[in-house]
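Dropping the structure in here first, questions after.
As you look at this complex, bear in mind that one protein chain is not there, while each of the others sits in place.
Should a chain be cited, it is by its letter among A and B, assigned in written order, with residues numbered from 1 in that chain.
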Amino acid sequence: MSQIALLGAVEVGLLFALVALGVYLSFRVLQFPDLTVDGSFPLGAAVSASMIVAGFDPFLSSFVAALAGAAAGLVTAWLNVRLKILHLLASILTMIALYSINLRIMGRPNIALLGENTVFTPLEVLDMPTYVALPIALFGLVVVLKIALDWFLNSEIGLAMRATGENPRMARAQGIHTDRYILGGMALSNALVALAGALFAQSQGAADVTLGVGVIVVGLAAVIGGEAILSPRTVYRATLACVVGSILYRLAVAGALNADALGLKAQDLNLITAVLVALAMVLPGMRMPFKTKKGGVK
Amino acid sequence: MRSLKMRVGRLGAVAMAAAVSLGMAGSALAADVHIAVTQIVEHPALDAVRKGVKDVLAEAGYIEGKNLKWSFESAQGNAATAAQIAKKFAGDAPDVIVAIATPSAQTMVASTKSIPIVFSAVTDPVGAKLVKDPMKPGKNVTGVSDMTPIAAHMALVKRVVPNAKNVGVIFNPGEANSLTLIELIEAEAPKLGMGVVKAAAPRSGDVLAAARSLVGKVDAIYIPTDNTVVSAFEAVVKVGNEAGIPVLAGDTDSVKRGAVAAAGFNYYDVGRQTGEMVVNILKGAKAGDMAVETIAKTELYLNAKAAKAQGVSLPQDLLSEAKDVIR
Partner (left out) sequence: MIEAQQLAVTFNAGTPMETPAMRGIDLTIPEGEFVTVIGSNGAGKSTFLNALAGELKPDSGHILIDNQDVTNWPTAKRAGLVARVFQDPLGGSCASLSIEENLALAHARGKRRGFGASVSNNLHEEFRTHIARLNLGLENRLGDRMELLSGGQRQAVSLLMSALQPMKILLLDEHTAALDPKTAAFVLELTREIVEERQLTTLMVTHSMRQALDVGHRTVMLHEGRVVLDVKGDERKGLGVEDLLHMFEKVRGSELDDDALLLS
């Protein structure tokens, strides 16, 4: 594997580490199977790309993209806690709606960002090639966000959110308004994913309506794969597992792309991902991904 | 416990394998050309492009297994995979990278500023920000655009209706692609002495009225590859037949549905065109000096029955050029 391919895997792995953290929040912490991410990832890309091309500051654009993701998460959560729609279905509804919404926001299926002013443009003054600078910058960002998330989950509000997902009945008995925590948690989760989408578009050169396909699977592969390696006994280990899992997944993809001897091609990736996730679920000591408790409903 | 015989046998096999692979490595090192192809998804049109490239390379003497290392990766529609493929190719440093379709091309251009990239099947290379100036790209990127060859289409209108003063165009103003085509039509038609009359149809239900609005104002109607209007193509044909206005189309399927003529292209030819550019680069040309090409080769489809209904006669030379004529 060449150095560029290796660093490229780390780069994409760090971008999707944010997705994994978001998926961890919904799937694991809130126990809310959330397919919204297939829509909120391209939503983040769409919002930031549209704003950048319209001349707005890329940092502001990325922030607004995260807010848009939060709104998407709120919609899904609202459908579940207020209208009592099953969480999985609620998320699918939002995801489907977002396809049209993203097209509207962009005005066309693809907005190119090559050569535009992005959050990564300031890195160009550094005396190192982009394929080195980008992963380093992303690493810094992921570390900061991971620490912030750890701190949050260990706060009173964060602990209440964890209780909401694990035992909503007991949580309510402790005075936790579980509905509010589901709304907040889903907003935070999808904000992270949308931010990842915004950064992905800016680093890879374009926002495209098809960006969202398979994001949830990759997120899950990272979360579950990471857990298989790091057994998430504490919050710190769990979030670390998300980051590690995401990077390892991308390294595995890069490995598959470079394993000419094995005859593996990029086309086999779906199969490889499925095998990875299945293996990780079968390894001993693994929790089952989906408990039957619903979020939001007694 | 392994027997001595087995051990010797295994050792021999390993030695043989080593010798063979070394031998192969030896032949591989001799002046190999490495072409890497990244494709966003596999489907017939894009696969045909790839075949076109490979065939042209073979005809130029670059043959896989002999002196050509051919790497092909499909991203299976996944943008992240396309990004990793781009990184892999950037690291592998092939002689030329062929990027098929816009998303793969964009992420490839983002990943390397030095390796020559030839894109293909990209409809709007400038809009996709792959190149700034298509006439002289200047960097390491050039390629073939599959934008509808409007110039050729307008020329066809003039051949079918030699005295045409005005050509009518029906389109959905909500389709971004159509807006681009309209701009091209308004640029090309006057060069052939034709004025352009536009009729907007935001929904397929509006197409009939839009077509009727052109009666008496135009000598021919041209329907670009606009999803809305093409879906209601029969309405345009109805008006064309009733009012005796020849209808031409941007896509060849419409000829079956009642258009007099269309000049289509096939993606294999686009691939061949791309392959020619790759060969030029292998021979020493710089990608940045090569202008972005548009569709060079078109195939003519004619409908004699429709011609009769719409009041034109197709000249013999046109008929003999045609790939297919419906009678």
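We take it that a residue touches a chain if its C-beta (ideal position, glycine included) is under 8 Å from a C-beta of that chain, and two chains touch if they have at least 3 such contacts.
Keep in mind it's a predicted model, so treat the numbers as computed, not measured.
Peer 1: Quick check: which displayed chains does the absent chain contact?
Peer 2: Answer for the hidden chain's contacts among shown chains: A.
Peer 1: Looking at A:116, A:166 or A:268, which makes contact with the chain not pictured?
Peer 2: Candidates A:116, A:166 or A:268; residue touching the omitted chain: A:166.
Peer 1: Quick one: say which of A:60, A:157 or A:229 touches the chain that got left out.
Peer 2: Checking each option in A:60, A:157 or A:229, the one touching the absent chain turns out to be A:157.
Peer 1: In the full complex, which residues of chain A touch the absent chain?
Peer 2: 152, 154-160, 162-163, 166-167, 169-178, 233, 298
The definition used in the following text is that only the chains that are shown with their structure count from here on.
Peer 1: So, what's the distance in Å between the C-alpha centres of chain B and chain A?
Peer 2: 35
Peer 1: So in the complex, the part of chain A that touches chain B is made up of which residues?
Peer 2: The touching residues are 1-9, 11-12, 15-16, 107-108, 110, 112-116, 131, 200, 203-206, 208, 210-211, 213-214, 218, 250, 253-254, 257-258, 265-267, 269-270.
Peer 1: Report the residues of chain B in contact with chain A in the complex, numbered from low to high.
Peer 2: For chain B paired with chain A, touching residues are 42, 72-88, 90-93, 102-103, 106-107, 109-111, 127-130, 132, 176.
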